[in-house]
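Complex shown without one protein chain; remaining protein chains in place.
To keep things simple, chains are lettered A, B, C, D, E and F as they appear, and every chain counts its residues starting from 1.
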Amino acid sequence: MKVRPLADRVLVKRIEEEEVKKSGIIIPDTAKEKPQRGEVIAVGPGRLDEKGQRVPMEVKVGDKILFSKYAGNEVKIEGEEYLIMREDDILAVIEE
Amino acid sequence: MKVRPLADRVLVKRIEEEEVKKSGIIIPDTAKEKPQRGEVIAVGPGRLDEKGQRVPMEVKVGDKILFSKYAGNEVKIEGEEYLIMREDDILAVIEE
Amino acid sequence: MKVRPLADRVLVKRIEEEEVKKSGIIIPDTAKEKPQRGEVIAVGPGRLDEKGQRVPMEVKVGDKILFSKYAGNEVKIEGEEYLIMREDDILAVIEE
Amino acid sequence: MKVRPLADRVLVKRIEEEEVKKSGIIIPDTAKEKPQRGEVIAVGPGRLDEKGQRVPMEVKVGDKILFSKYAGNEVKIEGEEYLIMREDDILAVIEE
Amino acid sequence: MKVRPLADRVLVKRIEEEEVKKSGIIIPDTAKEKPQRGEVIAVGPGRLDEKGQRVPMEVKVGDKILFSKYAGNEVKIEGEEYLIMREDDILAVIEE
Amino acid sequence: MKVRPLADRVLVKRIEEEEVKKSGIIIPDTAKEKPQRGEVIAVGPGRLDEKGQRVPMEVKVGDKILFSKYAGNEVKIEGEEYLIMREDDILAVIEE
Partner (left out) sequence: MKVRPLADRVLVKRIEEEEVKKSGIIIPDTAKEKPQRGEVIAVGPGRLDEKGQRVPMEVKVGDKILFSKYAGNEVKIEGEEYLIMREDDILAVIEE
């Protein structure tokens, strides 16, 4: 199954970080905030500007991104949770 | 009876997913969230841009789509429930 | 008495549907939701776009329409109830 | 005293309708809703569009109009109550 | 001291009306609503439109005006109370 | 230390007025409203319009201004309190 986002939307998979406290104790999953980090899985064609032309997207498939806490719509695809957000909800690309 | 959506609106029929928990127990209908998946039944001609020209629609009849949780207006046509939403409330097209 | 809507407004008369439950029992009027279906009685000349030109209306007198639940202003004309709404509150035209 | 509305504003005098219940009993003034019908007393020159040109008004002095329930600002001029509203708050012109 | 309003702002002095009830009894000051009538004391140069040109003001110093109930900012200049409001908050000019 | 406001922002120092009641009694500082009067300390280069050109500022360093009650962000610079506000929050320039 392939998901093709519309306009300037992006399909994102959260990256579950190994979040370890300074003491070395691993925080149980229920106590953790949902990560604001993800990987771009699919990218829309871009929104149309006022002249009817596509605005090219700044992110591409595979990019690791940071997004704002309440960004996007949660969707479940084949049992897996994803987010679909507008590119404007993406704060930054992480280059490692 | 035929429903012709206006402007950039889309007539959508929800797809009732067979939602089965990992344990294999089927969730009764009353406990399920309404699906955010549907099929496009009819498509408007597109909205007019600032120059008075139609912006072509990105979805077409028969497309399987994902939409945001509170998208659209519920309408009942010949006893059946449908949603009429703006194309902008559609998150993605699913290609299977 | 003739009512001439301004700009992109439309005068609508609700269509009282014969709403019969599956059991065949007719729902008394007080328990029914107001129908979201109506007939277009009068149509404005269209709104002016940014260049000062009329945007032609998509609906015409006699059209059967679906509109969103809280669309329009209720007005009473010669004892009869009508709705005056913007064309943008009309979801679709029904062709029978 | 003459009142000259600015931009796209209109000075309106409510028309007190003879509102008689079906039983023939006249509703006392305190129990009546304020009428949404009025007569245009004065008309502004029209708003300026983005190019700095006046958008001509669609209503003229003497027009009988329908307006939305919470339209306009109430003002008292020489002891009489009037409404000053934007033309966009006028729903329709009544032609008798 | 001279006050020069910026952009499309207007300096206004409320006109304290002699408000006399029909019975002839003068309403004490504390029971009166603040008047919505004023005199234009100073006028800004007008706002800049999208092309960077001044939109000429429709009111001038000395005009008697009607304004909406919650228009403007109250300011005290040399012990006197004034209002500074945008021209768009002025409803009409009164010509006596 | 020099503060250079961005875009159409202005750095303002409140002017503490000698506020004396009619009886001649000086109001203690805690009972006074914060003054809405200030002096312009620094001025941004102006905002960019839709064509990417700077809109020239209407105020300049040293101007005495009136501003609306909740205008701007309070900032502390070297122990002193200032306000940084957009030029649009400035109501008028005072010329003495």
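Please note the rule applied: a residue touches a chain if its C-beta (ideal position, glycine included) is under 8 Å from a C-beta of that chain, and two chains touch if they have at least 3 such contacts.
These numbers were taken from a predicted model, which means no experiment stands behind them.
For chain F, the residues in touch with the chain missing from this view are 1-7, 9, 11, 42, 44, 48, 50, 52, 73, 75, 77, 84.
Those residues of chain A that touch the chain absent from the view are 36, 49-50, 53, 55, 58-59, 66, 68-69, 87-88, 90-96.
The criterion applied here is as follows: only the chains that are shown with their structure count from here on.
Leaving out chain E only, with every other chain where it is, the touch network divides into A, B, C, D | F.
Using the contact threshold fixed earlier, the set of chains in contact with both chain A and chain F is empty. For the pair chain A and chain B, the fraction of shared interface numbers is less than half, so the two copies use mostly different residues to meet.
Chain geometry summary: the mean Cα position of chain B and that of chain C are 23 Å apart. Spacing of chain A relative to chain D, judged by their CA centroids, is 52 angstrom.
Annotation for chain E: residues touching 2 or more other chains are 50. In terms of which chains touch, the assembly is arranged as an unbranched chain of neighbours. Of all possible chain pairings, those that touch are A-B, B-C, C-D, D-E, E-F.
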